[in-house]
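A single protein chain has been omitted; all remaining protein chains appear in their positions.
Per-chain numbering from 1; labels A, B and C assigned in written order.
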Amino acid sequence: MSIRVTVWHEYRHEKTNPKVAEIYPKGMHEALATYLRTCRDIAVRTATLDEAEHGLGESVVNETDVMLWWGHIAHGEVKDEIVQRVHDRVLGGMGLIVLHSGHFSKIFKRLMGTTCNLKWREANDREILWVTRPGHPIVRDIDDHFILPQEEMYGEYFDIPDPMETVLISSFTGGEVFRSGVTYERGAGRIFYFRPGHETYPSYHDKNVLKVIENAVRWAAPTPQPAAHTFGNRPTGWVDKK
Amino acid sequence: MSIRVTVWHEYRHEKTNPKVAEIYPKGMHEALATYLRTCRDIAVRTATLDEAEHGLGESVVNETDVMLWWGHIAHGEVKDEIVQRVHDRVLGGMGLIVLHSGHFSKIFKRLMGTTCNLKWREANDREILWVTRPGHPIVRDIDDHFILPQEEMYGEYFDIPDPMETVLISSFTGGEVFRSGVTYERGAGRIFYFRPGHETYPSYHDKNVLKVIENAVRWAAPTPQPAAHTFGNRPTGWVDKK
Amino acid sequence: MSIRVTVWHEYRHEKTNPKVAEIYPKGMHEALATYLRTCRDIAVRTATLDEAEHGLGESVVNETDVMLWWGHIAHGEVKDEIVQRVHDRVLGGMGLIVLHSGHFSKIFKRLMGTTCNLKWREANDREILWVTRPGHPIVRDIDDHFILPQEEMYGEYFDIPDPMETVLISSFTGGEVFRSGVTYERGAGRIFYFRPGHETYPSYHDKNVLKVIENAVRWAAPTPQPAAHTFGNRPTGWVDKK
Partner (left out) sequence: MSIRVTVWHEYRHEKTNPKVAEIYPKGMHEALATYLRTCRDIAVRTATLDEAEHGLGESVVNETDVMLWWGHIAHGEVKDEIVQRVHDRVLGGMGLIVLHSGHFSKIFKRLMGTTCNLKWREANDREILWVTRPGHPIVRDIDDHFILPQEEMYGEYFDIPDPMETVLISSFTGGEVFRSGVTYERGAGRIFYFRPGHETYPSYHDKNVLKVIENAVRWAAPTPQPAAHTFGNRPTGWVDKK
């Protein structure tokens, strides 16, 4: 059975900035979706901010195994009820891959419990991403480092909880460092934050970036059975009666 | 310099339930505050839900090093703006000790990013608390286990992120288990969740429970200097100019 | 391609204790191997202490994806060079599932860096295993708890590093608790410690115990590609020349 992926994208920069539109003529979400559609075990749909319910109606969310999330200038426009829906679904087992400026999205901040703030600079820094957990499924087929010739700089301190696993750490031309690939588990869901993807650079055409995202989709996919757990009032002796 | 503690308490059960009022004539917060006042290095004040701003005006919060939080039936009445204030202060370095039914408080759920749900039963279970990180400052002077003859049962699955440290795990008469003492770091703040303290049992008169809380206050207290970190846009070369 | 499992067993109790031989006529390893052979995606072999090189020659170890380890009375007889071989292979990516009294094996202690000591009692305690990370692949198809009517008690403090994930916690008739299912990553390898399996109880005939082990095999299996990483002296500029 396929892993059902929903690529969620704010999809605003492409409509107003010709530079972005040139790199991603159909939007970043289509670049990501096009790549993932080449994977036989992955079934892809997309959803964007300006659709009804941001494209994230109940049936879409409930039928998603792994969601990708890219947002930047319109985090505040994402409705709280949709954030709640996605949050519930992550805790219920859906995987979530938060990309680049999605660090400031409502859903990521809610899952982390911190500000998720950081340093940044748009100055064509060279980014080198170093693998810090070789053998991890997320860096399958990735060498011990890879380079993006030009990217936005993100720098520490990145205000996140200490990750479960730190899979990638970046350096930039300016000397800054950043935890670029980090994993979390919240409820029954797995979360991966992945740094690259500023809208004015072609990072979602880079083969290493795409491979990491493909790998992360498989890593974050829930087990086929829903998580078995119960909450609430329990009478004495119930443990034996099951 | 003293550690400035604010004991925050919902303070409702004592006003309506004679059984609770008998155990805690001046409220749970006063039982906790009275004990902590015996510690020379700790300066204590209290704050309760029905005070203006829930007793948590800006100056109170800003001048608090460690906050204790007990709530149960009125989590929903705590104003979001006060929760935001406390949240900001935790990320800025204030320690937070969440007690018992405070697992469902707005502040704890926001910091954890999960539902914080659990199983429970009010049936006079015997609780045995086992130390799972001996040598930790929070269990200083605590034996390898201690017993509360009667307590409310809380049972796993407790929907929290995997803790930084699991310091105490409980068993109950009914056979359930629970991670009863767990630590987290969020931003510059330290958080300790501590399970005991149902309002109809005298747990906050128990010497081991009080000792754990006293220890946790010292563990959670911030370092004297505010955390040094900056966020935002940085020009190339700034790292050398400092 | 199948996951290549090697079930390693000390295989001594069965030869001298009729009670154990009655429960496991061909040895515990055969009970485990027989079950795992019913899984289409798993290829099983066994190895035991009294074979040459303990059954763990270089080719066996190199061709193993996941190793199970049960030992008890003869940990000291396991040769250091074989422990080294298994250790190297775990760091290189092999999964390792350490069972019950294997907590005191040389390989587990070496990987943990601690004494791995604990409390214990052979008195027919009832063990209840509680799931503390629902949705985790290791507890797929497992209810929120399961019961072993009679088992040896293991009690905290269990001297292990704080786990990456705590998947199962047990309670016992005597009121003790124990972290019964815990995960670690060391180098490129995944490690799962799983508590049940005292030789005088039929725990490796229990369907829940077997299911957890089956799940753990799949969780611990390495990614098909070997982990890409290099160590050692690097000239300036090498990062760009790759």
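The rule is short, and it goes like this: contacts are C-beta pairs under 8 Å (C-beta built on N, C-alpha and C of every residue); 3 or more make two chains touch, one makes a residue touch a chain.
This structure is a prediction, so every number in the text was calculated from the model and none was measured.
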| item | value |
| --- | --- |
| Hidden partner chain, touching residue among A:51, A:88 or A:165 | A:165 |
| Residue among C:27, C:102 or C:175 that touches the chain left out of view | C:175 |
| Residue among C:27, C:71 or C:155 that touches the chain left out of view | C:155 |
| Selected from C:2, C:17 or C:114 as touching the chain missing from the view | C:114 |
| Chain not shown, touching residues in chain B | 93, 128, 131, 133-137, 139-145, 147, 164-165, 185, 187-189, 222-230, 239-240, 242 |
| Interface residues of chain C (partner: the chain not displayed) | 91, 110-115, 117-121, 123, 125, 153, 155, 157, 159, 161-162, 164, 173-176, 184-187, 229-239 |
| Chain A residues touching the omitted chain (full complex) | 126, 128, 130-134, 144, 155-158, 162-166, 169-172, 175-177, 179 |
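Please note the rule applied: only the chains that are shown with their structure count from here on.
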| item | value |
| --- | --- |
| Pairwise touch network: line, ring, star, complete, or other | complete |
| Averaged-CA centre spacing for the pair chain C and chain A, given as whole angstrom | 32 |
| Chain B and chain C: spacing of chain centres that average the CA atoms, whole Å | 36 |
| Interface hub residues of chain B, defined as touching at least two other chains | 155, 157, 162, 164, 175-176 |
